[in-house]
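A single protein chain has been omitted from the complex, and every remaining protein chain is retained in its original position.
== chain A ==
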């Protein structure tokens, strides 16, 4: 029984080990492994703990193989944890209770849940039957999703004929028909063009606001994270490197901004070094990294000293910030 009806997630010391069968390449390796199989234990998730409040959208970031997908699979009940405890909306996911499954969804950008050989509309109907969605609610939801994601031309085509992006939209719709309150999104915008990424982002945001749904999201596109998530959890080698406010991450690990200049006349490289770290210079453009606290002082100096035609100050790209966070933790 659920302890309390909320959409929160609590994870304590969650661990997942995989036993990997090792074998050398070639015939010799094959013969050797027939005689004596050697196993190696790989720790994909290493005692991580975190909590997510109801209605929160959290970005789950890290390089490939960091343990993001493995964690999501444990949170959605697909994988049995090797250690630790998980509470998702009051349930233990691996018990795979029907009531639990009705409250969650997991969307995997690279793994289809749609039935391959027939139109996506058929998958919608089987989900209606399985999730016991009343007709009226079903029609309403399908109508909304069709409008929001522009599905109309896609629903009647066999799934195998859809492009990756088209399939992803149908995938999202099929996974949200039962109006889950807790959503795990693994690379939801993969394969989508920039406009469609934007549409999906807006859609996720709107869904979250309307149903107060709790969302954990992984993405390789930083735009997804900056648009949707106030908070991020960064994981690498199965361990949490950072858990907190996105802005705080930027100010801790990227205590500088980048000035981008366009000159009207040729400038000597040595003249630019005086204002900060010169990142790039190729006439007429230059970018200079400046410590946050010096930004306004250096900016006015540059504008006074140099033949500036155009001038902007930006935060460093998210990718760089996360890269720096990794570098800092691993160096420590």
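Everything that follows uses one rule, which is that a residue touches a chain if its C-beta (ideal position, glycine included) is under 8 Å from a C-beta of that chain, and two chains touch if they have at least 3 such contacts; residues count from 1.
Everything below uses one rule, namely that contacts and distances are computed from a predicted model.
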Listed names "Multisubunit sodium/proton antiporter, MrpE subunit", "Carbon-monoxide dehydrogenase medium subunit", "ABC transporter permease" or "SUF system FeS assembly protein, NifU family", with the criterion being the UniProt name of the chain not displayed: "ABC transporter permease"
Touching the absent chain when the full complex is considered, from A:53, A:117, A:209 or A:305: A:117
Touch with the omitted chain, as defined above, among A:32, A:101 or A:329: A:101
Residue of A:77, A:238 or A:316 touching the missing chain in the full complex: A:77
Those residues of chain A which, in the complete complex, touch the missing chain: 18, 69, 73, 76-80, 96, 98-99, 101-102, 104-106, 108, 110-113, 115, 117-118, 122, 125-132, 158, 186
